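A protein chain is absent from this complex, but the other protein chains hold their places.
After this line comes chain A, so read on.
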Amino acid sequence: MSSRPELLAPPEIFYDDVEARKYTSSSRIIEIQSKLSERAVELLALPDDGVPRLLLDIGCGSGLSGETLTENGHQWIGLDISLSMLNIASEREVEGDILLGDMGQGLALRPGVIDGAISISAVQWLCNADKSSHEPKLRLKAFFGSLYRCLARGARAVFQVYPENLAQRELILRSAMHAGFAGGVVVDYPHSAKSRKEYLVLTCGPPSLTTATPKAKGEDGESCSEDEVSEDEENQTVRFSDRQRPRKKQKVNKKGKGREWVLRKKEQMRNKGINVPPNTKYTARKRKARF
């Protein structure tokens, strides 16, 4: 995304009738969104049994991402705050049901009923305060909390996001972890400014065999160094967890939990099969407040 629409206007204003139509008739956008959605579905790692699942598409817009869910044989419910985008979705006769709603107000769904969720290019919008009553932290909390509740245990949620900066990514990730999700970020093509794409891959509750984190594309399992320039940009994926936060942020937090707690948490993560850095003398050194 060369410009950042979320900085221009609130989503329901930015995606008006004109913009919604423009967005949905651009063959370039259609191609990009369906590629992103396809990858998100892959990262959902649903059981390969041919059974259609009930999925959510959060920030479904005009249905480009939902169409990928349909093509993969699934039923879906889409939520979006822009009526103009939803009107185009219904004009295009998408097969999912669509709801006008604000994810920042929490999802109005029963507990434990949804088999998985995707959200393509939408969650970064939550990081802005578009009204005086908006507090991004609280809106993220309401959103992730309600998402956690409505997902079935072991279900996944995959978010393709365009965080504006490290602090924003951290804010999103921390809100998700607070809600109880396990998981981390998958970065495809980290060395290419153009094709670099981030996916937040979250699992609800204890991971089971069928929901263990999928191997990321082109990941060698050894190095996660962003500095390491690779010739083969097209095949690179880097995964990192919420541990890699900007240092400055880490210092401001005062409520320390101690090294012991950190080590225990890390052990729990390892037991769940989640990649965490090895324990060293630096573990929990100054950033006591988070694991």
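One rule holds in what follows: a residue touches a chain if its C-beta (ideal position, glycine included) is under 8 Å from a C-beta of that chain, and two chains touch if they have at least 3 such contacts; residues count from 1.
Heads up, the rule we're going with is that contacts and distances are computed from a predicted model.
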Exercise. According to its UniProt record, what is the protein name of the omitted chain, chosen from "Trm112p-like protein", "glutathione transferase", "Replication factor C subunit 5" or "Postreplication repair E3 ubiquitin-protein ligase RAD18"?
Worked result: "Trm112p-like protein"
Seminar exercise, completed: Sole touch to the unshown chain from A:146, A:168 or A:203: residue A:146
Seminar exercise, completed: Full-complex touch with the removed chain, picking from A:20, A:36 or A:98, is A:98
For this session: Write down which of A:20, A:45, A:64 or A:86 is the residue touching the left-out chain.
Result: A:86
For this session: For the chain that got dropped from the picture, name the residues of chain A it touches.
Result: 50-54, 75, 77, 79, 81, 83, 86-87, 90, 95, 97-102, 105-110, 112-114, 133, 142, 146, 150
